[in-house]
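For this depiction, one protein chain was excluded, whereas all remaining protein chains were kept in their positions.
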Amino acid sequence: MVTAAQLLRRIGGLPVKVGVAGGTGYVGAELVRLLAEHPHVRLHAVTSGGSIGKCVNEHYPYIPKYLNLRFVDIDDPVLLECDVVIFSTPLGTIMRYARSFLERGIRVIDLSPDFSLENQEVWKSRFALEHSSPELIPSTIFGLPEINRAAIKKALLLNSPSSYSTAIILGVLPLLAPGKMKEESLVADIVVGMTAHGRVMSHTAMFAEHSDTMQAFDVDFPLARTETESVISRIHGKRIELTCIPHSAPLITGLHATLYLKVDPEIDLFKLYKEFYRKEIFVEVLPAGCVPETRNVRGSNYCKIAPHRQKDGAAVILVALDNLIKGAAGQAIQNLNIMFGLNESDGLHAIDTDPKGHTA
Amino acid sequence: MVTAAQLLRRIGGLPVKVGVAGGTGYVGAELVRLLAEHPHVRLHAVTSGGSIGKCVNEHYPYIPKYLNLRFVDIDDPVLLECDVVIFSTPLGTIMRYARSFLERGIRVIDLSPDFSLENQEVWKSRFALEHSSPELIPSTIFGLPEINRAAIKKALLLNSPSSYSTAIILGVLPLLAPGKMKEESLVADIVVGMTAHGRVMSHTAMFAEHSDTMQAFDVDFPLARTETESVISRIHGKRIELTCIPHSAPLITGLHATLYLKVDPEIDLFKLYKEFYRKEIFVEVLPAGCVPETRNVRGSNYCKIAPHRQKDGAAVILVALDNLIKGAAGQAIQNLNIMFGLNESDGLHAIDTDPKGHTA
Amino acid sequence: MVTAAQLLRRIGGLPVKVGVAGGTGYVGAELVRLLAEHPHVRLHAVTSGGSIGKCVNEHYPYIPKYLNLRFVDIDDPVLLECDVVIFSTPLGTIMRYARSFLERGIRVIDLSPDFSLENQEVWKSRFALEHSSPELIPSTIFGLPEINRAAIKKALLLNSPSSYSTAIILGVLPLLAPGKMKEESLVADIVVGMTAHGRVMSHTAMFAEHSDTMQAFDVDFPLARTETESVISRIHGKRIELTCIPHSAPLITGLHATLYLKVDPEIDLFKLYKEFYRKEIFVEVLPAGCVPETRNVRGSNYCKIAPHRQKDGAAVILVALDNLIKGAAGQAIQNLNIMFGLNESDGLHAIDTDPKGHTA
Partner (left out) sequence: MVTAAQLLRRIGGLPVKVGVAGGTGYVGAELVRLLAEHPHVRLHAVTSGGSIGKCVNEHYPYIPKYLNLRFVDIDDPVLLECDVVIFSTPLGTIMRYARSFLERGIRVIDLSPDFSLENQEVWKSRFALEHSSPELIPSTIFGLPEINRAAIKKALLLNSPSSYSTAIILGVLPLLAPGKMKEESLVADIVVGMTAHGRVMSHTAMFAEHSDTMQAFDVDFPLARTETESVISRIHGKRIELTCIPHSAPLITGLHATLYLKVDPEIDLFKLYKEFYRKEIFVEVLPAGCVPETRNVRGSNYCKIAPHRQKDGAAVILVALDNLIKGAAGQAIQNLNIMFGLNESDGLHAIDTDPKGHTA
């Protein structure tokens, strides 16, 4: 699934040429920050709707002196020189561009909702929009590495799941085998930081109005519910009814999910989860009794999970990840690494093995 | 249930003499702030463990120039001159003092966990402590005005429920009649501000470690679960299994509860709630489609509730209140007002009727 | 300076009829919150550009159930029934309306920059706008009660100074007599909360971009500098060179000023300030050694001041006030109280004397 040119560059040890479409949003900023230090990637082009021609580090002043890259238009031919383009663009963008990239052998990673739902009827009703490339949907690969590595390796068009879906699926995955859940029903209470709403101005997103306050949103039809319900139901083999309420807290970044479900009381949850995820680099099952904090995954690609059981009551799975990293930019890079035969953790600051010879 | 002296003072229009035990904690501070402006109350004594002799407004610099009141010891006889003493004291305090106040005809309002649980066995196992006045427990009145006004009126010893219990009970109350809930099961996902942990120093309560982060706490045995489960089960007539996870968000104050339950699909939740609470001053059912924000109840005694139903799914009841006010100090004053025949909203800054003659 | 109708109403104990122009901004919200509970005021009309016809408590959900007032257009004749109209409107609004209100005997309080500068040339160059009522400027009264009570009493058109000016003037006032300052030079370092920027959307005002960060703004030509420099120079009798840099911190509300100046080393600053402000209700000189915190003036009309002297160095005056209250809405009401012969602290929750008979 690699073009000849891509193959030659890989053999020659040349970096993967990456384009970022939608580089000025919050996810785009994290893509640029991480890709700028990725050892096997060359950030080749970054697009922007409103900042064309500006230096990338004018927009991201915390990326110091990275002077040589300027924002280009999404139609700029420089994008066609890339091996892969990551889209963190608004709804309805990538569906218009994917085909032309794919036809040139350029692989495409979608972080938008465009290729997030297989069921086109639901997609239409959710987004009140006609999909312009419905024929690409069936071959879109679901980019959650922990359940789909083999397919991701060969993916040409990949949809990286939302932070909500990532947290819920990783949180419930070890329980999806038959006989573990006592009811096909799951409550997912989600709290996210304000970057989860995108870089879209509104009065309620202003510091003066969102500090020191909490509220639910999208109560009646949360974006993540349909996508997630369909994925976990398929893995489980039976429909699971998912109830999912997202909330905004005064956090810059971070996603905390609390999953409530009924589980066979005989199961040792901690042991099950520890074993299930023992080989995963970016999923960490916390020591028994611990709870995950979003600050401990801030800026990192880790997803921290702690399964609990309330005395005489329901199972409660706690999940924390950074909505912009494991929930978006980091996971896109993890997928990119798999797609291009790199180490899965390249450029993601994982310190899971000791590169300098420490031994236990 | 009013002593002769109390009666005479009331007839003469004299203010109720109120003592606050535990005046330097976060709840104590709000009691002092509100009672200082209460039109029919005289703040007669405020106790403190560590600040005896200091002026009250040295400790509360936002209460300007209120120079004439100094903190006294909890054993100071000045407390015995009060008509009522409100205890916002640590676990194990009021159970040692209640009897001697009651014997003198001084009414007692408990904001601590001391008289929060009828079942003494559970109490002991929860708090790892022997109760020193178990004989007072049966006659303790549960101080949630919205369900217990008649009893509160005559209460001598009253336990004002925790903010968690208040939110969950008010949130589910309209559904507790037979036939409304489809399962005797309730998930209560709670998020609180940092004042809910009391004025107790810990590394994780420091600004530098609790800003921009979210986490669950008390996952295995949350304080509020037993108390609340027992109250709602009694009202409902059948045991309701409550699962309840509290979380800390970077809020100073505020409690947000999201209640998940299965409800008869025929019920119009909005209409039911609106009708149920139409006469309550301090419970506001939001217009259909709205969600409550904790900032809108900051510093006030209001509890805002919004019932929702997720498309094809569970009922979701959203509740917001100020954990220090409707969840503690304000509710204690609301109870006090009822106990002493005052207007229920006196001193609570309710603007629910138009005192100056506005008309629609 | 009171019309016959106004006089009759005052004699009859009738409330002052107040209009608020610009009722949906942050200052407008505080005006409504405070006026709604003011004992001698009737909030008669609130205008809004974008929310005409909506209930006031839809916009301010923390003002519960105040159902009977709807936003009107600024041209609505109901405003003409008021005794006084307070303008918290954008630049260039009140200068077009003031004359017509004044001609009808309606007094006008300006919280905008329109009547903030006597020098019309500077005004024009600062705001890049032609003033439409320059003839009203000379008779505009400067509404800082602590220096101008007599004139305020009779004011028909009053400009209530900005939060910046209020803090700097009150902070330096006791030193403005000849011989106290050793140099005619003052540095005012100001930090404000985000409400100081108004309810104007921008990326940098978003929670996700203004949390956990600090920055200066308006560095080259801060709004407050000219106005303040001219007032303190006039009082001092000589030109004082003011350097003033405002900064934004992640605060909802609050203004903290640190004033640096050289003062005669013989002066006992604490004693001077204590004596100077001993009769002022809303200026509190802190006990020696203390520093003011903005949280202690949150929501209140108090200005807290602490004069210090650095070892072998400059005098440093610390000032804290709430930019929306003593810096805007509260001060407007304080002025209104003076203008209409009410107690200066009416409706401002001052607890400076003991209304219930406490004695030391």
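Here the chain labels run A, B and C in written order, and each chain numbers its own residues starting at 1.
Going forward, a residue touches a chain if its C-beta (ideal position, glycine included) is under 8 Å from a C-beta of that chain, and two chains touch if they have at least 3 such contacts.
Bear in mind that the values here come from a model prediction, so they are computed numbers and not experimental data.
Colleague: Identify the visible chains that the left-out chain touches across the whole complex.
Modeller: The omitted chain makes contact with A, B, C across the full complex.
Colleague: Just name the one of C:G12, C:G179 or C:G313 that touches the chain not displayed here.
Modeller: The one listed residue touching the chain not shown is C:G313.
Colleague: Considering the complete complex, identify which of A:D114, A:E146, A:E284 or A:D346 is in touch with the unshown chain.
Modeller: In the full complex, the listed residue that touches the missing chain is A:E284.
Colleague: Taking the full complex into account, find the residue in A:V297, A:L318 or A:I333 that is in contact with the omitted chain.
Modeller: Selected residue, touching the omitted chain: A:V297.
Colleague: Of the residues C:S100, C:T213 or C:N343, I need the one that contacts the missing chain.
Modeller: If we include the chain that is not displayed, C:T213 is the one touching it.
Colleague: In the full complex, which bits of subunit C touch the chain not displayed? Write them out.
Modeller: Answer for subunit C: residues 187, 189, 191, 193, 209, 212-217, 219-222, 225, 241-245, 247, 249-254, 256, 258, 260, 291-295, 298, 308-311, 313-314, 316, 318, 320 touch the chain left out.
Colleague: Footprint of the hidden chain on subunit A, which residues?
Modeller: So the residues of subunit A touching the missing chain come out as 15, 36-37, 42, 61-69, 211-212, 284, 293, 295-300, 302, 304, 349-352, 354, 356-360.
Colleague: List the residues of subunit B that touch the chain left out of this view.
Modeller: 26, 193-195, 197, 199, 201-203, 205-208, 210-212, 250, 252-253
To be clear about the criterion, only the chains that are shown with their structure count from here on.
Colleague: What chain is most central when centres are computed from CA atoms?
Modeller: The most central chain here turns out to be B.
Colleague: In whole angstrom, how far does the Cα centroid of subunit B sit from the Cα centroid of subunit C?
Modeller: A distance of 36 Å separates the two centres.
Colleague: Rounded to a whole Å, what is the gap between the Cα centroids of subunit A and subunit C?
Modeller: 48
Colleague: On a C-alpha centroid basis, what's the spacing between subunit A and subunit B, in Å?
Modeller: Those two chain centres are 41 Å apart.
Colleague: What positions in subunit B touch 2 or more of the other chains?
Modeller: Each of 212, 293, 295, 298 in subunit B touches at least two other chains.
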